[in-house]
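Moving on to chain A:
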Amino acid sequence: MRISLNSKRFLTGLIPFLFLLVSCSSNHSVSSNSHSKSIHSPGPPTYGDWLIRNLGSDPQTLNPVTSSDLYSSYVNDLIFSKMIDVDSDGNIIPSVATSWNISKDNKSFIFHLRSDVKFHDGVSLTAYDVKYTWDKIMDPKSLAENKRADFEYVDRFEVINKDTLRAVYKIPFSPALESWGFSIIPKHIFEKEDFLKSDYNKNPIGSGPYVFQKWKSNQYIMLTANNNYWGTKPYLKKIVFKMIPDQTVSFNSLLKGDLDVEGLTPLQWKKFSKSSDFENKFYKMNYYTRSFSYIAWNANGRNPFFKDKKVRQAMSYSLNRELIKEKVFYGLGELCSGPFYPKSWANDTTIKPIQFDLNKARLLLSEAGWKPGKDGILYKNGVPFRFKFLLTSSSDLGKRITIIYQEDLRKIGVILEPQQMEWATFLERIKDRDYEAATLGWSLSLDPDPYMIWHSSQIKEGLNYVNYSNPEVDRLIEEGRTTFNVKKRTELYHRIHQILADEQPYTFMFHSPSLVAVDRRFQDVKLSNQGLGLFLYNPGQLNWWVPKDMQKYRRY
Partner candidate 1 sequence: MWSYILRRVLLAIPTFIGISLITFFIMHLAPGDPATMALQGDSIGKGMSAANIEQMKETLGLNDALPVQYFRWMKRLVCLDLGESLKDHRKVTEKIWEALPNTLLLNLLALIVVYIVSLPLGVFSAEKQNTFFDKSITTALFILYAIPVIWLALLLIMLFYVKLNWFPASGIQSLDSEYMRWWPWLFDRLKHMILPLVCFSYAGFAVISRYVRSSMLEVIRQDYIRTARAKGLSEHKVIYKHALSNALIPIVTLLGLELPGLLGGSVIIEQIFSWPGLGWLFFDALNSRDYTVIMGLTVFTSILVLLSTLLSDILYAVVDPRIHYE
Partner candidate 2 sequence: MVTQPILKISHLSSSFKSGHNYIKVVDDLSLHINPGEVVGLVGESGSGKTVTALSILQLSNCLLEGSIELNKHELIGMKQEELRNIRGKKIGIIFQEPMSSLNPVFTIGKQIAEVIENHEKISHKQASLKAISLLENVGISQPDIRYHEYPHQMSGGMCQRVMIAMAIACQPQLLIADEPTTALDVSIQSQIITLLKDLKKQYNMSILLITHDLGIVAQLADRVAVMYAGQIVEDAPIKEFIKKPEHPYTLGLIKSLPGKHKHGEKLFSIPGTVPNPLSWPNGCHFHPRCSYVEDQCKVNNPCLFEVSPGRQSRCFFAGRLPDEK
């Protein structure tokens, strides 16, 4: 399970996501104004043509074990295959592992693998490769910290025979299954290599639907269809990832046809894609990524403001989210009320997001003892309500929200002093809990387990840097992690949602819209309705095909 905050394309564009626990198939349809239903043209799917996608810049590395950024996971998902995978509704489906069974005490899993899976160099994939991959993840020298944390409670993972493996846990751990969907690396190749410096990290050999062909750094990565792929053969002959960092240039490349898929900013979506020729050239897809943006109020007592719940509630009341949604997202975002994905079962839909109400904020602040001074600024035992507000200088939307928020806060006598920081500096201040307030965002994995963020044990070491500790919430989280029964977990998480909505450790802001345009020549383009977008689920783009007459790249 992996939670991460994305800052480079904060609040816009594609947000990282990987795995999901078993969840009931929800029937919410995607928001009304998108055309996600794929238009079937007559005739069976045909092979051929290329798909050109855009990554902002080079992926970190193409070694699935050591990589941690979104771009490498996009490419690796096509090159490598996994034991288990996820479908568009977020359910876990078999992949290399045909089936798996969970012991009665929910503590051990047995995976049964297919025997006909071959690596791109012809060597067949066995349980030993899976074990080798797992050993490499657990080996500290391979620097795969963010994956190793998933297997904290694993007692042992052993090979029973060529096609079966067993994983035994110390305690029953409900979000366990999804963590076994990691990309399998070839043991016979990496055995002989120095794991970090090996040349295979730049031209990987996997067992997935696409074979790596060429990577010219900061130019493009080219993958070709794997003819003897063990699963259903992909229709598209080649997939190319271009590196175009500038949004204006990438948008125009899309219009000119040099790109087939590209994310749009809310402004481009609203002002541009209304034109008719955009409509009949591209599908327009709009969905909520599994992420939310928030303002973190540091309650570690070093500042005299945010330890008090009333003050935090007042701050949430004074953020005019409705107007921001209208003017910044052009009505496309959705207000967020708690730490869970709106369509996930863990989200309690009865809790409504806080409405913008300055008078209520003034009332709460005066109850909390903050009285307006001569110059209109609030004071409490001599201390003016003036605090520093951290944001990253690379996130354009973060800046706009801060400016609007600053204006409203001034009306109720609170002075917000924005401090723009370069990403690495910002990260350092957050890590050392050296801030009063900061605006960030989380992108969630499929499993809603909030242990990493809200459990009091994570205050010193983990990601709970707002210093939030509530014994009841701790108990609920621990219970939630060990029960496998979905109905029980739903009640627990709904209770957590109510407490957090009341205590407002964060001011929960928005679920950011992810807006994608895809060239209409592709058929069977399907959008996941669990926020997995177009590519981060199986089969994703493997189903896409282009009728013979509309194929653009045919020569090679």
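The criterion applied here is as follows: a contact is a pair of C-beta atoms (placed from the backbone, for glycine too) under 8 Å apart; a residue touches a chain by one contact, two chains touch by 3 or more; residues count from 1.
Candidates were picked such that all candidates are chains of the complex that A comes from, given by their letters.
Remember, it's a predicted structure, so these values are computed and weren't measured experimentally.
Which touches chain A in this complex, 1 or 2?
Candidate touching the shown chain: 1.
For the complex, which residues does chain A have touching candidate 1?
Touch list, chain A to candidate 1: 1-8, 16, 50, 52, 57-58, 60-61, 66-70, 140-141, 143, 145-146, 148-150, 196-197, 201-202, 216-220, 222, 240, 242-246, 248-250, 252-253, 255-256, 258, 422-425, 427-431, 440, 443, 452, 458, 460-463, 553, 555-556.
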